[in-house]
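One chain of protein is taken out of this complex; the other chains stay put.
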Amino acid sequence: MTTLRRRVLPAVLALALLLALPALVGDAVLIRVLTTACLFAVLAASWDLLSGFTGQVTFGHAAFVGIGGYATALFASETTANPALALLIGPVCAALFGLVIGIPALRLQGPYLALATLAAASALYQLIFVFKDKTRGEDGISGLTTLDETAVIGDIGRFIANILGGQGFESARPLARAAYTNYFLVVLIAGAVLLLMCWFGYGRHGVVLRSIGQEETAAQAAGVPIARYKVAAFTISGGCAGLIGALMVLTRGSASTDLLALDLSLIVIVMAAIGGTGSLIGPAGGAFVIILLQDHILELIPMVEAEPAYKQLTFALLLILVLRFLPHGLFGSLQETILARKRSPVESPLDSASVGDSPSEFAKEVQ
Amino acid sequence: MELLTTVLVTGALTSAAYALMALGFSLVYGVGRTVNLAHGSYFMVAAYGTYAAQQAGLPLALAAAVGILAACVLGVIVDFVVISPMRDREITILIGTLAVALAVEAAIRIIFGVGNKRLAGFADGAHTVLGVNVVSARIIAAVVSVVLIAVVLWVIGSTSYGRTLRAVAQDEEAARLMGIRTDRLQLSIIVLGAALAGTAGVFVSPYQVLYPGMWLAPLITAFSVVILGGLDSIHGTLVAACILGFLDRLVAEALPDGGTKAPLVALALILVVLVTRPQGLKGKVLA
Partner (left out) sequence: MKRMRIATAGASAGLLAVLSACGGGGTSENKSSDDAFVIGVFGPAQIVQGQDIKAGAELAAKHLNAADGIGGREVSIVFCDTENGAKPEKAVACATKFAEEDEADAIVGGFSSAEALAAVDTIVKAETLFLGTGAGATDLVKGVDDEGPRRFIFRVGPVNSLALATDICLAHVGGVAPTAGYTKFGILSEDSEAAVQITEFLKTCLPDPAGATDGRIDAPGVDLVSVQTHAVDATDFSAQFRTLENAGAEYVIEVNSRQVGVALVTQWGQLKPKFGLGGFNVSSQSDDFYKVTNGGAEGELNGPAGVLRTEITAQTIPFYDAFNEMFGHDPIYNAASTYDAVTLLAEAAEVAGSTKTDDLVDALSEIDYTGVQGRIRFDDSHDVIYGAGDPKEGLSPLHFQWTKNGDRRVIFPEAFADGPYTPPSWLN
């Protein structure tokens, strides 16, 4: 359990910092950026749980986000029930899809799986247009009640915002108050999901998942029910991503095809790889880095403001550098250099693993 | 009857274009065990390179050479920066080459802007083949494709270089032990793959349009063809290119709303094949 505590500590500290931040900073725009960052952090971590841990690299993670998101939007627009219930419905739908995808995925390896998942997400994207009447095609479903306006959940959010929001919240106008309320709700909900994923990923089951990703034949020989775990990974990862989709729609008040776009699947991979795959916390950190750079920091540079393509160039080059020189990702390497730890030869490689296991280890798939 | 000739002619042209695009991708995997997601970027860089050379005043043939050369240079860069240093780490290469593709797209946007660009082709207008009216540039693309593929097949089958390629494809370790300079060979195959994709870019673009996001569609096409055919089988790639090419045109010409249905049908076919025969049509079964 020490591994769990070691991993989770940065996340818990970050969580505490995030909760305290609004009172210190008081900038609604930054709050919104951080909200987005939290959502992507958990999304990247959910990708990692599947692709980083079990080695089933998917290029279609947006599919889960889209299912969670559109389920939420349809639920909110077609029924009169409390939209916050979608926070249960979205993940369940996405998890079911994960289950459905996970089973045929068992037969596919490496690049085949990558293309298949990409094709699956692409097929869903097309389906949105097939059912244009309900989904409004590329216009999307808008005008939904946002999270801060829902009964119960919204009230809880406002209650917390009143306590933790500080000056910024007290003096804020309706739009800013909504932003603060949503922020706290997202931090808490997403944070809880992340901690849950960590508990799962660094516990007994997590060891099994990683063994599948690193040495599948050995795991099989050891009697691990590979198929069950692989499908479970798809299901859980999908469910978490679906929750993020639901949260995205509920904080934005609209659902649109960008939830299913290839762009989304790709940026999640970029975030996870920069942070350091196979560690959950690494990808979460990677998401923060990318979102803060993209939506806040880089925009301060005049050259970037004039030509936004520089942002994408920056991330792409950063990713290449990280892959080349920091095999454990940004956050793995950060931890490594600070601790300057040497591995004890007795410790099991799985157990003592650094923040991000080197991709070379989990990439040694059985050919 | 008219439908049949139409599908035969247009299907053949489409298949030839697909094959040229996919061949390089397949070779790079077969010999180097590398899935290169920057493959579409070669297509794009060659097209934009040719465009830039034309704008600078070069005649078309020379401009095309410049474009293909630019694609090869990119190939060398990709090999040097991403592929060689991370050999054996398949996932890392996958993500790394994706990063290259994204970087190249951003660079193209910065250099050329977002507006649509036009690449003049070797021929304009249309031509009638077996009673079917087709864009002339497509015919040229198909001819170039067939010739190049024939040359590549001949090289692989009948030259010493080809023999070395096959040896490395079969067992790289053994080949290295026998004294073959595998690193040089891998570089050469990367450049060959880039040249093939670049050629596709130069000849296919005249009937399409240049824009910074144009790397994605050719990549998906190449990826789909190669996956359908089997990652490590050249013959599988060629067969799959024909299947997808003819299927695309059959659906487009024969079904109402075929134009929008064709991509979906292709998608469905790929998913079905992946589920029932995960190694592709002619791929070897993975352990």
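In this document, chain identifiers A and B correspond to the written order of the chains, with residue numbering beginning at 1 in each.
In this section, contacts are C-beta pairs under 8 Å (C-beta built on N, C-alpha and C of every residue); 3 or more make two chains touch, one makes a residue touch a chain.
This structure is a prediction, so every number in the text was calculated from the model and none was measured.
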Among A:Ala176, A:Met197, A:Ile212 or A:Leu326, the residue in touch with the chain that has been omitted: A:Ala176
Sole residue of B:Leu4, B:Leu62, B:Val76 or B:Val114 that reaches the chain not shown, by the stated touch rule: B:Val114
Contacts of chain B with the absent chain, listed as residue ranges: 6, 10, 14, 109, 114-118, 120, 124-126, 133-137, 207-209, 211, 217, 248-249, 252-253, 257-260, 262-263
Positions on chain A where the hidden chain makes contact: 6, 9-10, 13-14, 16-17, 21, 25, 27-30, 32-34, 36, 129, 132, 136-140, 142-143, 173-176, 178-179, 248, 252-254, 256-258, 261, 263, 285, 288-289, 292, 295-297, 299-300, 308-309, 331, 334-335, 338-339
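What we mean here is this: only the chains that are shown with their structure count from here on.
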Centroid spacing, where centroids are CA-atom means, of chain A and chain B in whole angstrom: 33
Interface residues, chain B side, partner chain A - complex: 29, 35, 81-82, 85-86, 88-92, 94-96, 98-100, 102-103, 105-107, 109-110, 212, 216, 220, 223-224, 227, 231, 263-264, 267-268, 270-271, 274-275, 278-280, 286-287
Chain A residues within the chain B interface of the complex: 55, 57, 104, 107-112, 114-116, 118-120, 122-123, 126, 262, 266, 269-270, 273, 277, 307, 309-313, 315-317, 319-320, 323-324, 327, 359-360, 362-367
